[in-house]
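Let's turn to chain A:
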Amino acid sequence: MKRWLALAAVIVAVALLPLLLDPRGYWIRVFTFTLLFAAMAQAWNIVGGLANQTSLGHAAFFGIGAYTSTVLLLKFGISPWLGMLAGGALGGLAALVIAIPTMRLQGHYFALATLAFGEVMRVIANVWTSLTGGPGGLSVPFVPPSLAAYSFKLLRPHAYIALAALVVVTAIFEIIRRGAMGYRLRAIKQNPAAAEVIGVDTTRVKLQAAVISGALIAMLGTLYAQVAVFFDPDTVFGIASISIRIALIAIIGGVGTAAGPILGAFFIIPLEEVMNDLLSSRAAGLSQLVFGVILISVILWRPRGFITVFDSLRARLSRSGAS
Partner candidate 1 sequence: MTMLDVRKVSRRFGGLQALSEVTFSVNQGEIVGVIGPNGAGKTTLFSTLVGLIRPDAGTVTLDGKNLAGLKPHTVAGLGMTKTFQNVALFGESSVLDNVLTAGLLRHGVDAARSEALHCLDRVGLRAVAHKEAGNLSFPERARVELARALCTAPKVLLLDEVMAALNPAEMREIMQLIRSLRDDGVTLLVVEHHMRAIMNVCDRILVLNFGRLLADGTPGQVASDPQVIEAYLGRPAEAARR
Partner candidate 2 sequence: MSSPLLDITQLRASYGEAEVLHGIDLSVSQREFVCIIGANTAGKSTILRSISRLVPKSSGSMRFGGVDLAALAAHQIPALGIAHVPEGRQIFPDMTVEENLLLGAFTARNARDLPARIADVFELFPRLRERYRQLAGTLSGGEQQMVAVGRALMLRPKLLLLDEPSHGLAPKVVEEMHQAFKTIHERGTSILLVEQNVELALDVASRGYVLEAGVVTLAGTAAELHANPAVVTAYLGL
């Protein structure tokens, strides 16, 4: 009960934040992208955390979502909200298609096969110029602001939509984690043979997780497209800009937990910004270098993510309480 109250308080506090930030300003944009990346990492977390399949190709589904809604909007004038649903369906389908050949791959093989799939999608987007605009990218046209058209002049509504997306994806993650599927995924992660023997259909559960994760991240691709307004194949299908980054966010925060991706996003995204702000004009490469050093330090300090700080804190508290 107390936990629910605390959670509600945090959500309300975060919900108030956009009101305090300049709606045309910089921090609300950073805030919006932080929320979006938190939601993306959370969607990744369903596969990467609960099923323990470290996908490095989630940009594939993300890009499908961004392109689907934007192409539907540009070619047929379909609202991005509907485009988002279509993108989610396609993203889920793509996740299914790639999950079938890669599912029995273990660990690093899975990671690298998914990475290759992300690249396949990037090349296709680059080549299929008639549909995607090719390497020149796509701009989301600016139409009069309205919720139905998913178009706003200011960033505040985008921030709220991103927040809502994060809450929804986190809720889905929690429902899965606490529900039958969560138990099954944890069982598969820890001992697939034992899971099978006690009746877990490991193939089916893994496919379900892959499809849900792929569909969610594709839908988030639409949100990203609407906020960023312009994107090209490298932006939404990028290995470094999307695939690795969202996995990194979840891992730095603490993989497999609902709080992990959120902690990770609120660390990584603002850190990148602060580094860029403070150091990028001093010497080329310096800001990225310092970012890399911080990243390494954090991984050495907390190989299982920030979330473990709370665990050890709690352990220390209970120990001192006991003594």
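By our rule, a residue touches a chain if its C-beta (ideal position, glycine included) is under 8 Å from a C-beta of that chain, and two chains touch if they have at least 3 such contacts; residues count from 1.
Candidates were picked such that all candidates are chains of the complex that A comes from, given by their letters.
None of the values given here were measured: they were computed from a predicted structure.
The candidate list 1 or 2 contains one chain touching chain A in this complex, and it is 1.
Across the complex, chain A meets candidate 1 through its residues 178-180, 183-184, 186-187, 190-191, 193-203.
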